[in-house]
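Structure first, then comments.
A single protein chain has been removed from this complex, and every other one stays in its place.
Letters are used for the chains, namely A and B, taken in the order the chains are written, and counting of residues starts over at 1 for each.
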Amino acid sequence: MSNANPVIGSVLVVGGGIAGMQSALDLANSGYYVYLLEKSPSIGGVMSQLDKTFPTNDCAM
Amino acid sequence: MNIELKTLCEIRDIRGEAGNFQVEIVQNPRYIDESKCIACGACAEKCPKKVKDPYNMGLSQRKSVYVEYAQAVPLKYAIDANTCIYLQKKKCGACKKICPTGAVDFDQKPETVMLNVGSVILSPGFAPFNPEKFDNYQYAKYPNVVTSLEFERILSASGPTMGHVSRISDHQSPKKIAWFQCVGSRDMNKCDHSYCSSVCCMYAIKEAVIAKEHEGDSLDCAIFFMDMRTHGKEFERFYDSARNKHGIRFIRSRVHTITQIPETDDLEVRYITEAGDLKTEVFNMIVLSIGMETSPEVVSLAKRLGIALTPGNFCETSSFEPVSTSRAGVYVSGSFQGPKDIPQAVIDSSAAASACGEILSAARNTLTKVPEIVPETDIAGERPRIGVFVCRCGINIAGVVDVPSVAEYAKTLPFVEFTSDNLYSCSQDNQDSITQLIKEKNLNRIVVAACTPKTHEPLFQETLISAGLNKYLFEMANIRNHDSWVHKSTPELATQKAKDLVRSAVAKVALTQPLKEAELQVNQTALVIGGGISGMAAAGSLARQGYHTHIVEKSAQLGGQALNLFQTAKGERIQEKLSELIASVAQNSRIQVHLNTTLGQVNGFVGNFKTTLSTTGSEQVVEHGIAVIATGASPHVPTEYDYGKDRRIITSLELDKKLMEKDESLKSLAAAVFIQCVGSREPERLYCSRVCCTHSIDNALELKEKNPDMNVYILYRDIRTYGEREYLYKKAREKGVIFIRYSLDNKPQVVRNNGKLVVKVTDHILGRPMELETELITLATAIIPNRDEKLASFFKVPLNADGFFVERHAKLGPSEFATDGVFLCGTAHYPKPIDESIVQGKAAASRAVTLLARENIHTSGTIAEVVPTVCSSCGVCVSICPYSAPSFIEATARFNPGKAQINPVLCKGCGLCVASCRSGAIRLKGFDNDQIFAQIFALNEAV
Partner (left out) sequence: MTEFEPKIVSFLCNWCSYGAADLAGVGRMEYPSNIRVIRIPCTGRMSPKFFLSALSEGADAVWVSG
């Protein structure tokens, strides 16, 4: 693709739950600088509150 | 190092355009200086203010200064300004006084920060539905009515009851628990959420199974539900074993009222059974399976940013661009895209990353940071000169363990040249000092006695690297987490233990050798196997991110099963979009399409595959760094319901064909019957095909549209229109489509008599047999896997019992295999609709790009190695390795023919082969026998 305007090699990911973390990891490992924004004091989202996950009953943490 | 965590931040505004956005962010105060906080917890211990702990859903208390949970990232305390006594009344300040590093800063203010980024991904997640306003369930009033998320905390070992299932009112263990499904979902009357939250059926079953595991078989668990929606991979089996193995009761009924029995706080439930009888049952505890909703803050954020929402307040997307919002350059993932489970959210998120990469690839690696490379000192032949650094961790270690005496003791150990004790070993000052000392004292091995290697080993290894030492010449002794923190009341024994741990670490590190991390170039070409919709999505995404891609398709055209489909659940015409997709793939100069082609042979491994493609007689070898398996699945050909004996009995795909061909005869039908679960959810095929309920309802509506007077019947077992597909189900009922439920042991019967076509079925409400005369029967047939064992063996990837490919991890690695460099998408993984196939195609591309973008792979140093002279070629290692790292050296090879060899690139260093080798021919570098023995021997003195 040809770009008249140069693009910026960084991405803002809004939300530090499992979805945001996965996007951030993929992007950082693909050569982009990532800002991972989270409204609470730590990342992890609701998944960190779960005990086990279905259907394998793996620990969510 | 290229992810900057911005916690306590909120987004205000996005200006600019795709590729170049200016984003305004508000950074809220933590009141703790992150750079100073060492998470020792002294502040929380001293803080006098107790508040309800939201992490435990308010079931326990925490302090005003807190970390959300023990494993929180970043592991830094924060002060809750709404409850902090100092911030509210300017009194107290106990935390500030006690903090050993002076991290508490009450003067922090909200700050506005501007960021310049190329694109934005919105993954704000969901809010658990609050059932307080449901007066019939009395959640707010009755203590033993809890939400599923509260129950999740009750089950958790780190939760308020340490994992003991107990009631809120009296802490007694319940004997009978009931789950109520669809609280805040599929309900227009009470909460205006007509969508299905997609995950509650499964988590309720899971909670019931785990509760029984915790409390024993005598615990009675009952789940009250409308339709059981276990439509994901391995879910139906889970449901089946919950019913048959764990004895969980499933009751198809929506309970309307709960009454509390005053003396016992037990809960009386009245419901109507399937047979129509009114029943009363008493439970000790009730769990409300609450749904997901988009929080009002996220709704207003979306409005502020100009992002279109669906009727259910989720982000609006199309089936063909499932992670693109209405604003160019802004993408969406996770439950804001629609209610979904974890693997689906993980798939979305990788897809959203791909979508960003597609528009930003020109700027790849322009803003990322790379570590500086320091030449490594050669220590070959040197005797060990060990430096031991003992950490006080403020008072965390030194408050219990006599740190100076441990350091003093370390001096007496063999090969130890230097010891010191430090206030905080992890501080930047100390890293500089360790670097300095390594050079000054010529140290060639380092032991840090401090916290856990799980969090701090990488930091110290960086320090070794910057001092020119091989990073494997390092060992940690865990004298905090495994010692001072857990033996607080026996400081002398703790000190003794610290010495033992240091001695053991010193003994091990003395035997450590520098380990090499081999470097391997990654071929920058991709191979996608399968030219269906997910394969094309993967190839298109890889190409747009700059990678040359081959697509291999066994048939004569691209498109796969999508060529047979009429429309999506959102009403988009599939053929139009599919032609566009095929054209874009065909026109992309980076994509090479190989039609009528199959795989002849696959050699090599991650980064360097060599695959032979056979195209109608001719062969060609393609070199590629990664492979994506997108081989799809096939429609089941039924043998029941007289299929094939009457042209009026057709499959869903055949009806789609008629609809695509605008078959006029459909308009004149007086009645049409759909039969669901044909070949799915049967004992021999124990999975749900996921798409058929939506597909049939969609087509039923299409028939009703053509002829509103047509009698349309859908015979089903459970309607599984998950997420916002539920609107179609609702619409179908409104339009007069008649839904009749049947059970597996009483299936409908097709009778053909004198040209008449009749379906006999027992009506579930009346309990009476019915005869439906019809002119068209559509069988919603299963999606069946191709069970491609040849392909599985080519890439050394597994198939499950049903014949679908098995991903790396059911939750966290859905679009890749455990075998490095091989990725997975589409219906080869599990049945899924168009949007989910596309999203997984993009996700597989994203996962592949993380590998391709590295250009070189560094193997780990701690890997297994065969000593060929000892190897007996028995093959145990080859068969046991989960990562396919060992193989036999070819019989014709000049050296060590027939012996085992381990591919360092694939080896994960688990040591399974080492322990299994009957000849003792395999060693694990970094965890070698002599090292572990040295640790054991070093403990002799202690034990």
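Observations on the model:
Heads up, the rule we're going with is that a residue touches a chain if its C-beta (ideal position, glycine included) is under 8 Å from a C-beta of that chain, and two chains touch if they have at least 3 such contacts.
For clarity, every value in this text was computed on a predicted model and none was experimentally measured.
Taking every chain of the complex into account, the chain not shown here touches B. If you put the hidden chain back, the residue from B:478, B:545 or B:901 that touches it is B:478.
The chain not shown here is touched by just one of B:267, B:866 or B:912, and that residue is B:912.
Per the touch definition above, the residue from B:452, B:579 or B:793 contacting the chain not shown is B:452. Among B:415, B:888 or B:927, only B:927 touches the chain that is left out of the view. For subunit B, the residues touching the chain absent from view are 70-71, 158, 452-455, 478, 480-483, 485-490, 493-494, 496-497, 500-501, 504, 862, 909-912, 914-916, 924, 927, 929, 932-933, 935-937, 939-940, 942-943.
Throughout what follows, only the chains that are shown with their structure count from here on.
Spacing of subunit A relative to subunit B, judged by their CA centroids, is 12 angstrom.
Put simply, subunit B touches subunit A in their complex at residues 2-11, 19-21, 23, 25, 30, 55, 57, 67-69, 71-76, 78, 115-126, 128, 149, 152-153, 155-159, 163, 202-203, 205-206, 209-210, 232-235, 237-238, 333-336, 341-342, 345-346, 348-350, 352-354, 356-357, 359-360, 362-369, 544-545, 810-811, 846-847, 849-850, 853-854.
Here subunit A touches subunit B in the complex through residues 1, 3, 5-58, 61, going by the rule given at the top.
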